[in-house]
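Below is one structure, written out as structure tokens, with a few remarks after it.
Complex shown without one protein chain; remaining protein chains in place.
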Amino acid sequence: MGIVLGANSYGKAESRVVRIVRDTDRHQIRDLNVSTALRGDFVDVHTRGDNRQVLPTDTQRNTAFAWAKKHGVDSPEDYALALGRRLLEATPAATGVTVDVEEYAWDRLGDHAFVRRGTEVRTVRVDLDEAGAVVRSGLTDLVLLKSTDSEFRGFLHDDYTTLEDADDRVLATSLTASWTGETGETGETGGWDASYDAVRALLLDAFAAHHSHSLQETLYAMGRAVLEERAALTEIAFTAPNRHHHLADLAPFGIENAGEVFVAADRPYGLIQVTVTRDDG
Amino acid sequence: MGIVLGANSYGKAESRVVRIVRDTDRHQIRDLNVSTALRGDFVDVHTRGDNRQVLPTDTQRNTAFAWAKKHGVDSPEDYALALGRRLLEATPAATGVTVDVEEYAWDRLGDHAFVRRGTEVRTVRVDLDEAGAVVRSGLTDLVLLKSTDSEFRGFLHDDYTTLEDADDRVLATSLTASWTGETGETGETGGWDASYDAVRALLLDAFAAHHSHSLQETLYAMGRAVLEERAALTEIAFTAPNRHHHLADLAPFGIENAGEVFVAADRPYGLIQVTVTRDDG
Amino acid sequence: MGIVLGANSYGKAESRVVRIVRDTDRHQIRDLNVSTALRGDFVDVHTRGDNRQVLPTDTQRNTAFAWAKKHGVDSPEDYALALGRRLLEATPAATGVTVDVEEYAWDRLGDHAFVRRGTEVRTVRVDLDEAGAVVRSGLTDLVLLKSTDSEFRGFLHDDYTTLEDADDRVLATSLTASWTGETGETGETGGWDASYDAVRALLLDAFAAHHSHSLQETLYAMGRAVLEERAALTEIAFTAPNRHHHLADLAPFGIENAGEVFVAADRPYGLIQVTVTRDDG
Partner (left out) sequence: MGIVLGANSYGKAESRVVRIVRDTDRHQIRDLNVSTALRGDFVDVHTRGDNRQVLPTDTQRNTAFAWAKKHGVDSPEDYALALGRRLLEATPAATGVTVDVEEYAWDRLGDHAFVRRGTEVRTVRVDLDEAGAVVRSGLTDLVLLKSTDSEFRGFLHDDYTTLEDADDRVLATSLTASWTGETGETGETGGWDASYDAVRALLLDAFAAHHSHSLQETLYAMGRAVLEERAALTEIAFTAPNRHHHLADLAPFGIENAGEVFVAADRPYGLIQVTVTRDDG
């Protein structure tokens, strides 16, 4: 039984591409972290040290910067699709490419001064091959907290269960979400940027409005709210740490603590993964 | 020549205190990271293993949580002062205490739902001893960028200088600033929270308005603008990495890059420290 | 077309379990970071807020600590298997469980004093369901560097290629590797700990001995070396950033730099993923 090459990919990770649009005095900025990875028939590079089919990762980086000007960055999705197509075209041995883009948001201070906004990062993953393109838009590190309207009760008990029912707890998470199905056409859904803004707003509204019996239920409700409003979306997936806030025990000091002082814990944390999708039936 | 104990301190670092005010249905949140350190006559604990003068760091943590309820958190400054006074009072051997508080800002999504705001963190350092209290308010990780109105020219050259004059460059930093002189009285300066908001706004305005010949000059102008407007402040200090944005070299590809595509660099970075103060003369 | 629950899991991440074996005066330590995730029929928790099937993540944490004593930690693999079995048994609605364990290594300073060793972390992932158990052992953050015996030449060129052939370069990476096929039986392969030590040594030897035409080729050679020596292994997978070390340009200063001074770059970096497997044919 021989030893052979299995799945493989290679690329350039985390090119920090900053694109300033300065066509008018009122500059615009798109601040990106770009990673590309090619896959395909690269046996010889691995087994024979023959690099003839390898477009260097240095060239992938050059292309990421060149495309920020040549194609532009109307949205991270548009840019990722264009960059992916170019890399496939330039690399005959490649059968597929994955382009990941993170975008950091800035608020405007003036015509050409900006301040970083929020902790969250917009994300895009484009997968391209001969079958076509799949675009997953999303966000990560969106930090949310509810100071009430959250309970966790009636769960399964075994010999190692010490947790007590909570009628009123703090619910907090650092949300990662991604969704697919948008086309980016402006007629239908307002284009990629409008779609992102709409999904983000729906997530915030649903989180704020939901009376939670568990983080699982809240995430499902958030996903359902998005799919109900955005007809083009076929699926939305969440990864959400449950950032525990333990009620501080002030009883030994004769101080009542009616849900007012909490210990924000680091580790361990609950970790919830939920996908909400459309029924094929 | 004997061996003796020199400077020393001990305390509890990074207690994550979250205070929810729920007196009405419209909750308020103050999200803090609290560190305390006591100093004084603690020779015996070090040299003889005698802990009788040591208020445990565990007790310091308990007090940080208890004081969030007992005293409350009208502002991080008020809270830090009260906590520091308590720890000094509880520890006869201590001659001084330093309390550091970081506050994370949240935007409101509803009566009791919140989303983390910005990347910046509000900071307070209180130093208390028998001579009185010194309060330094500040902020850190305030990320700023100018896409033009920044040059760097006419600098000193030696045999190892390869940098060329820049007529128009991106200027970006992650600002740390701290200032002293406020009293926190509401009559004078609007209280600690109002003062913080005012100083932050002055910093942003001055950054946006300044035509920069160097990050040093911009920081000085920002400090000057703050001191001119806030009569109570006696001094403001900045630590600011110069987060270099190199113009991407697209010439090999026949693409003009007139200040439109930049490489955001990680390391190394310039590091500028500037204090702006009032003349005693 | 309805909206339904898709793939989902939940668990407790990063329980920091430290197990001291103190049966003799010569203590032993196993320092673990444990994450568990259950999957199965959890529709009602998501869609109806009904938690009756949910073994709390808090209980999963309790079990992780209890099992460190009740079952012990002969190896992270043994422990992960036992913990996974317990969680499946305790949760009727679960059809599968994933247990991830990271282990931090310590060197001995004395009978009961230790110093942390290395930057690398030993990893185990166990996937358990009714079909059986799959164990992936591995490591991450093993930082390696060759100061010569590495070239990269003869690669594909397109219009955006500026990289030049390198006859002699620094090759550095922070290796993540994982493999499967070991049974942990002591007769065959020496047990989990012996197997880990053997694979790690083979990886280091192969890295040191290989004349590299690319990081891809070096990784393939390392995987091949492991599979050739360890008959039980069926597959090994690598993720390896190419931590670029650029030759510092000292020519403007009249200083020759014959591969002696390098700039260690942060981002971007090449990212190589390679799997080496056995041929089924």
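Going in written order, the chains are labelled A, B and C, and every chain counts its residues from 1.
Note that contacts are C-beta pairs under 8 Å (C-beta built on N, C-alpha and C of every residue); 3 or more make two chains touch, one makes a residue touch a chain.
Nothing here was measured: the structure is a model prediction, and the numbers come from that model.
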**Item:** Options B:Tyr79, B:Trp106 or B:Phe152, residue touching the unrepresented chain
**Value:** B:Phe152
**Request:** Have a look at B:Gly2, B:Gly187 or B:Gly254 and name the one touching the chain we're not showing.
**Result:** B:Gly2
**Request:** Identify the residues of subunit C touching the omitted chain, counting contacts across the whole complex.
**Result:** 15-22, 27, 29, 31, 62, 65-66, 68-70, 106, 109-110, 112-119, 142-149, 170, 204-205, 207-209, 245, 248, 250, 253, 255, 257-266
**Positions on subunit B contacted by the hidden chain, ascending** = 1-16, 35, 37, 42, 45-59, 61-63, 66, 90-91, 152-158, 160-163, 213-214, 216-217, 219-220, 223-224, 227-228, 235, 237, 241-242, 267-281
**Fill in**
Even though one chain is not shown, subunit A touches it at residues 159-160, 162, 252-253, 266-267
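Following the convention adopted for this analysis, only the chains that are shown with their structure count from here on.
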**Request:** Name the most central chain, where centre means the mean of Cα atoms.
**Result:** A
**Asked** So, what's the distance in Å between the C-alpha centres of subunit C and subunit A?
**Response** 23
**Prompt:** For subunit A and subunit B, what's the span in angstrom between their mean Cα positions?
**Reply:** 30
**Fill in**
Rounded to the nearest Å, the gap between Cα centres of subunit B and subunit C is 38
**Complete:** Contacts with two or more other chains occur in subunit C at residues 160, 162, 267
